[in-house]
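Just one protein chain is left out here, and the rest sit where they should.
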Amino acid sequence: MDSIFTLLASGILEAMQPLNFMMIIIGCTIGLLVGAMPGLGSVNGVAILLPITFLVPPTAAIIFLAAIYYGAMYGGAISSITLGIPGASTAVATVFDGRPLAQSGKADRALIAAAIASFIGGTISVVLFTLFAPPLAAFALKFGPPEEFALMVLAFATFIGLGGDDIPKTIFSILIGLVLATIGLDIISGQPRLIFGDITGFLHGINFLVLAIGIYGIGEMLWTLETTRGEVTVHKVKMSVRSFLASLREIKSYIGTTSLGSVIGYFVGTLPAAGATPASLMSYGLAKTFSSKPETFGKGNVAGVAAPEAGNNAASTGSMLPMITLGIPGSPTTAILLGGMIIWGLRPGPLLFTEHPEFVWGLIGSLYIANFATVLINLAFIPVFVKILTLPFTILAPTIYILCVVGGYAPTQTMHDVWLMFLFGIIGYLLRKLNYPVAPAVLAIVLGPLAERSLRQSLLASQGEMTIFIERPISLVCILLAIALISYPTIQKLIKRRRAQATSGEK
Amino acid sequence: MKSRMKNLVKTVLSSAVAVAAAFGLAGPAAAEWSPKKPVELIIMAGTGGGADQIARLLQGLIEKKNLSPRPFIPINKPGGSGAEALRYMEDKAGDDHTVLVTLNSFYTTPIIQDIGVDVSTFTPIGRMALDNFLLWVNTDRGDITDFDSYVAAVKSAGREWKVGGTGSGQEDSILTAMMESYFGYEVTYIPFPGGGTVAKNLVGNHIDSTVNNPAEQNEFYRAGNTKPLVQFTANRLPAYPDIPTAKELGHPIEYYMQRSINGPPGMSAEAQAWYIGLFETLFNSEEWQTFCVEDGLACESFLKGDELGQYHMTEIEKHKKLIQEVGADAITG
Partner (left out) sequence: MTVRTTELVAAIVCALCSIGLMVKSAELNIGWVAGKGPGPGAWPFWLSSGMLLVSVITVYRWFRKITPESRNLEIFITRDRLVVVGVSAGSILFLLVATHIVGIYFSLFLFLLFYLKFVGRHSWPLTIVLMIGIPVFIFCLFEWALKIPLPKSFTEPMFYPIYDLMYS
């Protein structure tokens, strides 16, 4: 135990050296700003890194990388709250409450809650990372396809209650998201699926961002325009020391669910296949389920911003675990990080911890420092981000459209995706007017491929026996939890209804 | 209609270039060709895979050594087992600022899928490396000590035997199909996204065996989690001197994956020559050779230009025959 702390202390000291510290500050700022642009994320921020890599020693470079990674994680929430567009799949759940808060002029509160929750999530996860990395890596190995599928079932269970009041339309939204996710190559059979009109662009499938930016960036924007008849009333948000302190006092209302969400987020993040999106969803779902006022979620509850942000930040720290210990990239960013490590002659794998302790602990140490630095930089930038919302609508709207177009183009660099995004925007707008909820479709397109693939891998392994999911203890536990989670609101409602009936019967 | 539009754009483009050149904008025209704008380095696989790592390493080295006046920008186009990348290259015919980093789906995808691309028309630049394949099992399997005991174990398990791989139609699925038809057994092939995930599932005992590149298993091997049984190479790799090749054991199964750089059809000869020079320099660099040794890649000779074109032709024929023998269904399932 002792050795962990000495190693950690030396790691933190390493990260505090002038050059490394400067790297952290620059990296966090770049990450934050890049992450705040819809469609761009830490993957793109890492591109800035490469030329710098050759100027500084590997440790400084990896610290810079970790800082960009961290900054971008914080930045995702900024786009979700101020622009209402989830810049990354991990920030979808942040839109649910972030957008209503911003529209009612409370963007500052939402941004502060997001920053603080990210900090809580980051802190809890780095501490867990420090203490339990090797045993958790061993546990992550126990997760085969059946466990991954059970975990997806659990993530889908948190969908319940995310949709609107119209159940058939909510189901339609989930299903269309799942079907759109199957477009492209089916890796199990090696055959292309649903390639409409033999158009090349469909071969890479439909990127989550295309749907999310289309629906939130263009669809919701048109909807806002229409409902306000083009005269969007801008809520003047005043940032003052008093409002800041008031926001800080709000922490205690969400600290409990946020901490729980962080632990779950970290854990889900360490599983190679899962990643931060299901983590943020689960965190949101739990916060809502166990809230005393679940009906306020989705209408502007600060806890609804805090929970997913804590979850996704914790998960992204968690996703470094399989990368470092197993050499498996949990996300495209870690994939590039992995490439970077190889260029520096470091081989990620089970031996990295023992063979290059100074590197691993330098990285962990820099996570601590980066977490502190980012929350401070983020809080300092909040007044600037809030200012964006006070721009005249006729300047804000075209800027958002431009960000949507270039952001939709950036991930795959094809115009095909930009056209699809536009199409989804228009369809999303029309369906939104008819009370079809859009969020379930966006989430389904992220989780769908993971769910289908793990289901079919499991069935291949069991040669078609469905019992594989309940024979294995971990997957059985996940499925039971999912059933409990699905039935919880229904049972609660039934109890309420019975009580209401009882009281009305008395009258 | 679309192609006419494209032609029109192309004509306009080329005339614009001509005008620009006439005004001396294109710089010292007399000097040898060099890129005028950032070069797209198309990767026909996703982020994090072997091809992606190679592309990003090459990009880094080009920048570090200042070998090109314009940067190389890696772009992943993994769609349809590389079909998307191949079609993209086909559409870029005549372009001098796009090059493709290949793996063997360069050969197999046009054979298995009907994508209307003839890769023999592509402009060959250079072959950077040959990747090797070894057969791996978990070290927990004490009953399997060599290739013979492996084959016996697989035969008795039949379809219960789970082989992990990176996707139907990928190199390892071809090699698995080759082994199935050679030994006359049938296994269950389970695809995973990427070699790293396969390795993790092997270590976690979710699959029974895999044919994987050394790079993807080496760390687990060093940590004592997995063990190689046999190499599918002509000679033993320096990194695995104690592991026999299949050929030595009397089973003529040999398979490689090439990592080469190719331009779109109709790339200008000057540009081709420039890229050949660039990649040859990279190939001979100390960094690249070290990478090859560490990753278990074979980088003995740099095949360039027409030599590579010839190599592609023989490989295409080989893969056609292979796929016919084992049947495309055995690979795509």
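Lettered A and B in written order, each chain numbered from 1.
Keep this in mind: a contact is a pair of C-beta atoms (placed from the backbone, for glycine too) under 8 Å apart; a residue touches a chain by one contact, two chains touch by 3 or more.
Everything quoted here is computed from the prediction, not taken from an experiment.
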Taking the whole complex into account, name the chains on display that the unshown chain touches.
A, B
Per the definition of touch given earlier, which of A:Leu351, A:Leu379 or A:Ala397 contacts the omitted chain?
A:Ala397
Check the options A:Val405, A:Ile445 or A:Ile486 and report the residue that touches the missing chain.
A:Val405
Using the touch definition up top, pick the residue from A:Ala137, A:Leu225 or A:Leu376 that touches the left-out chain.
A:Leu225
Contact residues on chain B toward the hidden chain run 9, 12-13, 16-17, 19-20, 25-27, 36-38, 40, 69-71, 73, 159, 188, 333
Residue numbers in chain A that touch the chain omitted from display
34, 40, 44-45, 47-48, 166, 168-169, 171-172, 175-176, 178-179, 182, 186, 188-189, 191, 193-194, 196, 218, 221-222, 225-226, 229-230, 392, 394-395, 397-399, 401-402, 405-406, 409-410, 413, 415, 418-419, 422, 425-426, 429-431, 433-436, 452, 455-456, 458-460, 463-464
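Note that only the chains that are shown with their structure count from here on.
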Could you grab the centroid distance between chain A and chain B? Build each centroid from C-alpha atoms only and quote it in angstrom.
32
Give every residue of chain A touching chain B within the complex, in rising order.
43, 50-51, 53-54, 141-145, 184-185, 187-192, 195, 200-205, 272-273, 322, 326-329, 332, 334-336, 338-339, 342-343, 345, 347-352, 412-413, 453, 457, 460-461, 463
What part of chain B is in contact with chain A in the complex they form?
47-48, 52-53, 56-57, 59-60, 63-64, 75, 77-81, 83-84, 87-88, 91, 112-113, 159-160, 162, 167-170, 173, 188-194, 196-197, 199-201, 203-204, 206-207, 216, 218-220, 222-223, 225, 290-291, 294, 331-333
